[in-house]
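Note that this complex is displayed minus one protein chain, with the remaining chains in position.
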Amino acid sequence: MCLAIPAQVCELLADDRARVRVGDVLKTVNIALVPQVRLGEFVIIHVGYALERLDPLAAEQTLALLHEASDLQPRRAESANDPNGQERTDEIH
Amino acid sequence: MCLAIPAQVCELLADDRARVRVGDVLKTVNIALVPQVRLGEFVIIHVGYALERLDPLAAEQTLALLHEASDLQPRRAESANDPNGQERTDEIH
Amino acid sequence: MKYIEEFRDAALARTLAQAIGQAVEPGRTYRLMEFCGGHTHAIYRYGLPGLLPKAIKMLHGPGCPVCVLPIARVDQAIELAGRPGVILCSYGDMLRVPGSDRRTLLQAKAEGADVRMLYSIDDAVTLARQLPQRAIIFFAIGFETTTPATALAILRAQKLGLSNFFVFCNHLLTPAALDALLADSPNPGSWIDGFIGPAHVSTVIGTAAYQQVARRYRKPIVIAGFEPLDLLQAILMLVRQLNSQRCAVENQYHRVVRPNGNRLAQDYMAQVFCLRASFAWRGLGTIAASALALRPAFASFDAERHFPLADRLSREHPGCACPAVLRGQLDPAACQLFAVACTPANPLGACMISAEGACAAVYAYGRQPLREAL
Amino acid sequence: MKYIEEFRDAALARTLAQAIGQAVEPGRTYRLMEFCGGHTHAIYRYGLPGLLPKAIKMLHGPGCPVCVLPIARVDQAIELAGRPGVILCSYGDMLRVPGSDRRTLLQAKAEGADVRMLYSIDDAVTLARQLPQRAIIFFAIGFETTTPATALAILRAQKLGLSNFFVFCNHLLTPAALDALLADSPNPGSWIDGFIGPAHVSTVIGTAAYQQVARRYRKPIVIAGFEPLDLLQAILMLVRQLNSQRCAVENQYHRVVRPNGNRLAQDYMAQVFCLRASFAWRGLGTIAASALALRPAFASFDAERHFPLADRLSREHPGCACPAVLRGQLDPAACQLFAVACTPANPLGACMISAEGACAAVYAYGRQPLREAL
Amino acid sequence: MKTSQPVAAGHPERIELVHGGGGRASAQLIERMFIRAFDNPMLQQKNDQARFDVPTRRLVMTTDAHVVSPLFFPGGDIGSLAVHGTLNDIAMAGAEPLYLAVSFILEEGILLRDLQRIVASMARASEAAGVPIVTGDTKVVERGKADGVFITTSAIGSVPNGVDLSADRAQPGDQILLSGTIGDHGVAILSARDSLGFTSPIRSDSAALHDLVKQMVRQVPTIRCMRDPTRGGLATALNEICQQSGVGMLIDEQAVAIAPAVQSACELLGLDPYYLANEGKLIAICPAAQADRLLAQMRAHPLGQGASRIGVVTTDPQAMVELQTALGGIRLLDWLNGDPLPRIC
Partner (left out) sequence: MKTSQPVAAGHPERIELVHGGGGRASAQLIERMFIRAFDNPMLQQKNDQARFDVPTRRLVMTTDAHVVSPLFFPGGDIGSLAVHGTLNDIAMAGAEPLYLAVSFILEEGILLRDLQRIVASMARASEAAGVPIVTGDTKVVERGKADGVFITTSAIGSVPNGVDLSADRAQPGDQILLSGTIGDHGVAILSARDSLGFTSPIRSDSAALHDLVKQMVRQVPTIRCMRDPTRGGLATALNEICQQSGVGMLIDEQAVAIAPAVQSACELLGLDPYYLANEGKLIAICPAAQADRLLAQMRAHPLGQGASRIGVVTTDPQAMVELQTALGGIRLLDWLNGDPLPRIC
């Protein structure tokens, strides 16, 4: 029910609408909840609405940490014990 | 379009309706145009309405005349030259 | 089936045919027009041309209300069927009559219009009660036979207080057409010797309605039933009238038809309908006082008032010989389009449209024997 | 698919599982409840139980809005669908949820009701514009994830001046349920060590919304994404919190979830909805201030006001163990009806209804391995 | 995993879309309804096709969709009709039907008990005919996208040695035989329609004719062709043969039997029995020398008791059917033109 997936905004349309893509699949969604979204950004889509923007830096951070743990070699300077706690910035660039 | 056939009244229903039969086939028709019709009488049915009562005596007369001509022997006293002209009675018994 | 089968008796038919053969005067041709499409249909269906002596030449008249309805009215019915919320109902015969561009109500239905075939106009009133949010328009056609049913249905709708029942009225009057058929000629009716008069129209209007035409044009008329013996007897009666140079209105179908018809039916018709000044008959042209409209008192049931309709022009196929065929002046098979471009599946003219049209009857029942005869 | 596939990487999953295995303290069991049905579904779908050390015991929470909707509300939706002129729309999940007498909206549809599955509530507004003579009722369900969409749709309908668009509002609040789940026990939450918090609910309401519960009941909560790596990472984070005896609200899903959520979405929700005094959750009982209704200013869009509905009693199957299953106190497979009388095709209780219900997830993905485990 | 679903009073079970989804509900419907009713080892294997050995290598195959409305009518239902109609098309080649395949299109919302009744009727018809239903398919479409139940049946049959029936083989001089009364099926269907509001004692003649045909081809293997006068009626079937063989026909109206109630209904509704559908009658055309023998054989069979010789094949480059009327006149008997009676088979 709360299924939602990341999609990239590939066209901004009138009436709070945008064309987004997931892989090769295109769909028109409502972006009234994320009016500041820009072309190329990723949003989380739920029942035809974009709920929020996805922060690519934060995603990369998460993945980097996981790879780091996996490779046992740091890919980034950071190496916190608590991988992504409360202190994290919540502003998207 | 003006197709109409004789049917026998076998049940009088409410609302100017009657059940009529043609052979073994039963149908409900409107009898508002022949309010005086009685059970057992024949009526002429057209688009679901009884248009008129059929006069059995007149029918028999016509047939008798035809048989007469055919048998070359009279089946009834009557033997007019003009088989059913204007002078005929138009009252049903 | 009582009062049906007796009048189809083969032995009696032969006797009657013989009597006709004996009655005809040598060297004389009797050109008899059956006005009714129902008679035309019966003549072919029972194969009567094969029984009759050559001296009897049957001419087919304009008496099929489906055939003579002008294209413009069909177009208007199709237009009505396309209005939102409308259910257009009619008798089955009307649904495949082509209007302009060969369009029929059945095609409109296939394209999405709600068009329904009903057995009786009563069913349309019932439908209007059941579906109060829809507009039920009955495309009413027919001669005086069918008109009383329409009158009663409108009176019933009034009694029920229905505001969604409408009649698109196309009822026609037969005596006016008979008159026009004869009048419209320098030598009125010179190609017709006598008439077989309508059976069920006469049931309603009576035999008296034809007296004027018979007297004015000096043509004998015999009202006849639709069964083959009725027709044969009527032919015999006409031959005898012609032989004795009478021109009376006689009544072969007196088991049903009364001199004054059904007065009650006439009263209902008079209550609901009034005369139109004129009406354009397909093939016969515009005829004064030949059709009915709803009286102003029933205007709320009148589809023509409730749904404004554009006037339309009827464009007939240029090669169609219907005007002559409908007047009995030309054999259907003599039309250049007959059975070539014009068939029941693809009728080009009025007479091919209904099964009771002269061209349709000849096509369905008689085109080969007729070819031999040509 | 960017930001999806990376979080399903098998090698990384194994690394994380190993890390969890290394992190768990010997002899200790970590009883972790994923609140969300979406998490339950993902856990089984990706086969995570097979990857995790035995020390990790996943408990499935009540976080499927389809499952926890009481029978009475389903009955009312079916009743609404049967009203003349109504088109009842909802998300696909709702249509086969049984109400009383096992009746579903799909059955009502089969019996003739106009019931439509929509992908988005926006489509219902569009339908209302297209069919002004029909009443379009959207059967709105969902947690805070779905609620903003409903709010925006109502605002759009208002802007369009629609008078035939209605919402049957069944939006529920997750923090209240989480609180009730823990509170409703003499020893609050004694069977749970920590929570995986909702992903997309949190996207809307933010991580801050869980602080109160975490503090009051001293349970760590980690908000997690729905992908397998998200879940594994969140489990690792919970294990670490528990090992270090912390009970913070942490945010594994910080690529999407902000501490304060989506303020704009919250504003729209606040504009359109107000709190219900209480709401009867299926399986969890009546919970105060746990559901939303339309504000009086939007009463004209409120199906409950426009179509008076009788109050109804929910009768649950007596043998159904859902209350315990929804609280994580009983394994689905331990219910005596599980997979015997209760299956996804014929669900008897809340947890078998939606694919995201705990019993349905176990049935579809895990019933054999689980049996081995029993 | 048994689910014995209690049926709530007032809410009889109905077909839902899920029954056509191809999943568990489909499998259960097939198992409980179709395999149970049509019970035979080929169906039990639940493959997507049936496998069997045929007795000869000379085969015929046919298919017909059945969309009759209403589904139940005096003398039959869409189920028995779908079996008979297809068996008859096999029989019209002089062949012996071997196996039936059946494909259902169900409208969401039809009552399971109605479907059950139809399926039981098919099972009885198949059993009575000795021709098993060996494979099938079921689809469910949304409410308003079909009309209750549509059934397409297909069959194969084997052609006996020496038998070679085809509608292009009629020759001038051949005799035309008809196995009984005409129009019964058409009138039975119409009488079952509420909208026409009439009642009659007429029942559909729906029947499987292959046993009658088996006797006929055994007795007279030189039969030129047979046809069952279904949609379009006797008139159209005769015209089809004329067109395909390039011949004419002369039919004797008095020899064509019509039940009185059929005649009555036709008068009342303005229909012509020559264009009404039949579902248990056949036309056979044979060399004149064999006509007596064939007629006797037909009359000896319960389904041919009312058989008669109705006319002769003539030379006519225009391939027209002429009718000698009871009154002695002659007229054409044309193809069905225009308005059909909707959904009679």
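Letters A, B, C, D and E mark the chains as written, and numbering starts fresh at 1 in each.
Please note the rule applied: a residue touches a chain if its C-beta (ideal position, glycine included) is under 8 Å from a C-beta of that chain, and two chains touch if they have at least 3 such contacts.
Computed from a predicted model, the values in this text were never measured in an experiment.
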item: Identified contact with the non-displayed chain, of E:Gln175, E:Thr230 or E:Ser264; value: E:Thr230
item: Contacting the left-out chain in the complete assembly, out of D:Gly37, D:Pro228 or D:Pro332; value: D:Pro228
item: Residue in contact with the excluded chain [from C:Arg28, C:Lys54, C:Arg102 or C:Arg263]; value: C:Arg102
item: Among D:Tyr30, D:Trp281, D:Phe298 or D:Tyr365, residue touching the chain not depicted; value: D:Tyr365
item: Subunit D residues touching the omitted chain (full complex); value: 1, 4, 8, 10, 13-14, 44-51, 92, 95-96, 119, 123, 228, 343-345, 363-369
item: Footprint left on subunit C by the chain that the document does not show; value: 96, 101-103, 106-107, 109-112, 339-341, 343, 345-346
item: Missing-chain contacts mapped onto subunit E; value: 17-18, 20-27, 45-67, 69, 89-90, 92-93, 95, 99, 101-105, 134-139, 141-142, 144-147, 150, 152, 154, 156-157, 159, 166-168, 227-228, 230-233, 236, 240, 244, 275, 277, 335-343
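Simple rule for what comes next: only the chains that are shown with their structure count from here on.
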item: Labels of chains that are neighbours to subunit A and to subunit E; value: D
item: Longest centre-to-centre distance from subunit A, chain (CA-based); value: B
item: Chain of greatest Cα-centre distance to subunit D; value: B
item: Contact-richer chain pair (by C-beta pairs counted) among D-E and A-D; value: A-D
item: Chain centre separation (subunit B, subunit E; CA means) in Å; value: 40
item: Centroid distance [mean C-alpha coordinates] between subunit D and subunit B, Å; value: 78
item: Centroid distance [mean C-alpha coordinates] between subunit C and subunit B, Å; value: 22
item: Shared interface positions of subunit E, touching two or more other chains; value: 197, 260, 263-264, 267
item: Where subunit C touches two or more other chains at once, by residue number; value: 1, 4, 119, 123
